[in-house]
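Just one protein chain is left out here, and the rest sit where they should.
Take a look at subunit A:
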Amino acid sequence: MPIYLPIAELSVDLFFLIGIGAAIGFISGLFGVGGGFLLTPLLLFSGVPAPVAVASVTGQVVASSTSGAISYFRRGAIDLKLGAYLVGGGILGSFAGVWIFGLLRALGQLDLFISLGYLIFLGSIGSLMMAESVRSLLRSRKAGPPPPRRLPGQHSRLQTLPLRVRFKKSKLYISVLPVMGIGFAIGIIGALLGIGGGFILVPALVYILRVPGSVVIGTSLLHLLAVMAMTCMLHAIQSQSVDILLAFCLMVGSVAGAQFGASAGQHLKGDQLRALLALIVLGVALRFALTLFLPPADPFSMSIVGFGEGA
């Protein structure tokens, strides 16, 4: 059943939208990531103009992460204080990111930078996570006791920083500087690459801050929710390319998917979850590698200037 999207100015099949929304929502609820990095290419494939796709997906991410965050909140699996510090850093970071974005565009070859950025970033994070989770999976199979979660060296270095705050839920007593620093870095990356950055935030919380696995995903969803709500507003004001109907169709599918994802996540062990996320991250990295090195099916593309995108 086709539905006409008033901002995108074309019609797309309604069930296709709800279907991809549900699939991405499931992944979002399972891993605490937004899924925008998967959803946007799917929308582009169905003919939605790039600025509209990028802007509308932010609305969808808000909905799916709200749905997921509520479900984690009910289980007490969100560290609100940690989330607030992350969001604070993230908002500063996204302003910085928008500024850098303009700078890079002025230098030219922004496309190349974005593709290379994705590739290097996702490739390294994905392989690190993969290696770590496979090692820990193998260890647990040998029925040994779980390895110590804290690396002594890193922990003590974080403890020497000033402005320490106690995060009760996460059982952490650390400086706010690395917390806000991570938020800031992800804000920059998010604005540059046009993603929420959940798949970077989750490993950062796990490996750098040593946040317990039980609160990582809920807190990441809370962070995503706040940052993406702001990004959605910025898109609506700046480029006016948010298609509320498109976003709504995606939302309906994704909130349902996110619930199933969140409950499925409860049945998976932490290291299994990390291995699966690593697989997805590596998959996306591979996709960018392919677009970088393989000639596309159609080497020529056309876009309307002045519709969310500068000349």
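To be clear about the criterion, a residue touches a chain if its C-beta (ideal position, glycine included) is under 8 Å from a C-beta of that chain, and two chains touch if they have at least 3 such contacts; residues count from 1.
Here is the rule we use: contacts and distances are computed from a predicted model.
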item	value
Omitted chain, identified by the protein name its UniProt record gives, among "3-oxoacyl-(Acyl-carrier-protein) synthase", "Amidohydrolase-related domain-containing protein", "Spermidine/putrescine import ATP-binding protein PotA" or "TIGR02186 family protein"	"TIGR02186 family protein"
Residue among A:L177, A:A236, A:L268 or A:L286 that touches the chain left out of view	A:A236
Among A:I3, A:L44 or A:L104, the residue in touch with the chain that has been omitted	A:I3
Sole residue of A:S64, A:S133 or A:S170 that reaches the chain not shown, by the stated touch rule	A:S64
Hidden partner interface residues of subunit A, rising order	1-4, 6-7, 9-11, 47, 59-60, 62-71, 109, 111-112, 229, 232-237, 240, 242, 244-245, 247-248, 251-252, 255-256, 258-260, 263, 291-296, 299-307, 311
